[in-house]
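Below you'll find the structure I mean.
Note that one protein chain is taken out, while the other chains of the complex remain in position.
As written, the chain order gives the labels A and B, with residue 1 at the start of each chain.
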Amino acid sequence: MSTTTAPIPAEVKRHTVGHHFNNAEQEFSAAKLGFWIFLCTEVLMFGGLFVGFIYFRTFLAETFLVAHRTLSIPIGTVNTVVLITSSFTMAMAIRSAMVNKLGQMKMFLWATFLLAGAFMAIKLGIEWPPKFEHGTLPAKFFNAEHAFEAYPFLASVESPHIFYSLYFVMTGMHGIHILIGMGLLLWIIKRAYAGEFYSGFFTPLEIFGLYWHFVDLIWIFLFPLFYLVG
Amino acid sequence: MSTTTATPAPATEMDRWPEKHYWNATKGLKSWLFTVDHKRIGMMYLISILTAFFLGGVFAILVRTELLTPGETIVGAKTYNQLFTLHGAVMVFLFLVPSIPAAIGNFVLPMQLGAKDVAFPKLNLLSLWVYWLGSAFAIYSLFAGAVDTGWTFYTPYSLQTDTAVVSMVFAAFILGFSSILTGLNFIVSIHKLRAPGMTWFRMPLLLWALYATSVIQLLATPVLAITLLLIAAERIFGVGIFDPALGGDPVLYQHFFWFYSHPAVYIMVVPAFGVISELVATFTRRPIFGYRFVALSSLAIAFIGFFVWGHHMFVAGQSEYAGMVFSFLSFFIAIPTAVKIFNWTATLFKGSNWLASPMIYAIIFLVQFTIGGLTGLFLGALSTDVHFHDTYFVVAHFHYVMMGGTVFAFIGGLHYWWPKMTGRMYNEKLAKVAALILAVGFNMTFFTQFILGTRGMPRRYYNYLPEYGFLHGFSSIGSYILAAGFVLIAFYLVQSLISGAKAGANPWGASTLEWKTPSPPPTENFPDTPHVQTGPYVYAEEGLDASRRAA
Partner (left out) sequence: MPTNDSILFPPQASTYAADVDALYYFIHYVAIFFWVLIVATIFYFLWRYRRGHKEGVGPTHSLPLELTWSIIPLILVIAMFFWGFRGFMVLSRAPGDAEEIHVTAKKWLWNFEYPNGQQAIGELHVEVNKPYKLIMTSEDVIHSFYVPSFRNKMDVLPGRITTFWFEATMTGEHQVFCTEYCGDGHSDMLAKVVVHTPEDYQRWLEESQVEDTTTPLPELGERIFAGKGVCHTCHSTDGSTKVGPTFKGLFGRQEQLADGSTVTVDEEYIRESILQPGAKVVQGFAPTMPTYQGQLTDREVAGLIEYIKTLQ
């Protein structure tokens, strides 16, 4: 990893600053301020769900303690590592743009995309199918017969379906954010190939990076709450 | 008091009707639907929210007509329940929340900052499209069975009724994003795009108000979003979080709902405070008395407003101690609000007071909003609230602040900035007559409802005991007078577009930056970036300028 900025490649598309901004610095700092504010709204939205979690965890403590054992800690850990690595590759992509190493930048962007895909594949392909089999599903889909067969201890607690409702709503909300991120990332990769990003302009990468780290952070709260502590 | 409306001969180059301005800069429907010009976006918002106001108003007239007599008057119980629900939902989500920020703020804010546009013009356009998308869902739900839950969607009733709850909550969910995007844009614009020399305490008070509102929009709306999603999920999938039959808690729903909806009422009224500051400054030709206190009181209201939601739930089954905390905090909001009223009143002292039509609306606001605010005291006190909760007293209180307050301020602001937005003056005499009609109609309709409330008349009642008949009838007649006033306003505003006098750059003699451009303004607002050297309310000379001395 070089620390010196390479010269701007010739094929790069030079960025024009918006007509309502005075200069590129103002535009960049406005974009960052705007996105941090948006992240506040995301914190509040997920926050509402976390409050719901805390509320039911308090009133159905035993149910949560017992039901969380049906989640797979190894798979959850693997997914956590995958996501944290993808945050690292995203940060590296931004760094590469800053020093005009555009080939490296594209590689790191693809790595982030693939890791995100791996997260979803592990979740949807490995982690969730057994849940469907065993009927440990949210809300009205909770199949008591199958669930109690697979996990007899579930039969002794109150309202186990609420645990699974919260689990699927919260990790599902998070998963939707990952998918949206993957879509945005593809768009960014397309723009990267079109030569839009270089040391003088990498705002979309910076903004996406903020988003991606946030999504990672949410998972870092979800994982211990659901998988480790219950 | 003067009644003149004619503009004197153009005093400056800027008073001439501009050749190129934001209306004719580009042509065609597409150039409007895909514009990034904040002024065009503001105008499209204006048309949209006025349409929503008309729709909500039609529902209101139907409600009041049904209430002319006990029992069935024009519709059955279920239809009546849908009508009051739709009146509330349309007025709150499609009209009041966007109104001043989206229709007036989008137009005026960049200009008052001395900027060419908001920080994120494309996001601004997106917020308009999202508003239209949300409104489309709301209109769709009207035809898919409507909603009969009240705009508050309390569970478990909202989980069981067979009306189109999911599409209506989805509409509100989408509309929330429009609100968030507007707020985000305003905050970044105020932080980053102030003209050189415009420090925070040199900003016009409308900007302080919009800033405080934007903070509330950003922090409160996401909680509503997730609450509405959970209602939809519960109806479709039976999640079980709010439904007691599935192990959930209906009071938890109320906490989630009011955590947004109480700050939401400040989203609706704080921008109105900003408009009133602008009107009072211009029409007294003085800086607002206690500028810093007025500016910071908007932030104080925004802050305190997040901690009082439980005052909607004193008898909901929450603990007495929760009730105590919420009641105590609720009273604190009265103080920054009172501070504003006192400061506006003090501004009139030795001002050069001009009772032009926008100022008439501001004065009526002061009279009516003060009633609305003071009646909040009865509701903040625990023991009196027990008697008044869910009665017409509450209905009267919130109509006094939301309509007697926000709507009147909005109409005042619409009149004030009308010349800037359209380049035309409206008929001043008709405007004054309309203001009087509105005031009479409004107070007839809603003051009566305080008395209905103290006498125990519950709200959301289709049928009522005969002893309440006279007051209901009186209130309904008032609502027809109110409607007539709005029709008159629509008439002369449209008339002004066709044959109104050309306004010139600054027909009111105002001091903020938007008045230093031609009317209507050019797309780029200011050809050169303005440099600010003073506070916002400094007038060319004390007393009148020549053009108005004759009047």
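Basically, a residue touches a chain if its C-beta (ideal position, glycine included) is under 8 Å from a C-beta of that chain, and two chains touch if they have at least 3 such contacts.
Since the model is a prediction, treat every value here as computed from it, not as a measurement.
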| item | value |
| --- | --- |
| Interface partners of the hidden chain - shown chains only, full complex considered | B |
| Touch with the omitted chain, as defined above, among B:Ala136, B:Ile236, B:Met324 or B:Val487 | B:Met324 |
| Options B:Tyr461, B:Phe486, B:Trp508 or B:Phe526, residue touching the unrepresented chain | B:Tyr461 |
| Hidden partner chain, touching residue among B:Trp17, B:Trp32, B:Phe237 or B:Phe293 | B:Phe293 |
| Candidates B:Met43, B:Leu279 or B:Ile371 - the one touching the absent chain | B:Ile371 |
| Touching residues (missing chain, whole complex) on chain B | 1-2, 72, 76-78, 81, 148-150, 154-157, 160-161, 244-245, 250-251, 284, 286-287, 289-293, 314-317, 320, 323-324, 327-328, 331-332, 334-335, 338-339, 341-343, 345-355, 363, 366-367, 370-371, 374-375, 377-378, 380-387, 389-391, 451, 454-456, 458-465, 467, 542-544, 548-549 |
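Basically, only the chains that are shown with their structure count from here on.
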| item | value |
| --- | --- |
| Approximate Å spacing (C-alpha centroids) for the pair chain A, chain B | 37 |
| Partner chain A, residues of chain B touching it in the complex | 110, 115-121, 123, 180, 184-185, 187-188, 191-193, 218-223, 225-227, 230, 233-234, 237-241, 246-249, 252, 256, 259, 524 |
| List of chain A residues in touch with chain B within their complex | 18-21, 26, 29-30, 33-34, 37-38, 40-42, 44-49, 51-52, 55-56, 60, 138-141, 158-159, 161-162, 165-166, 169 |
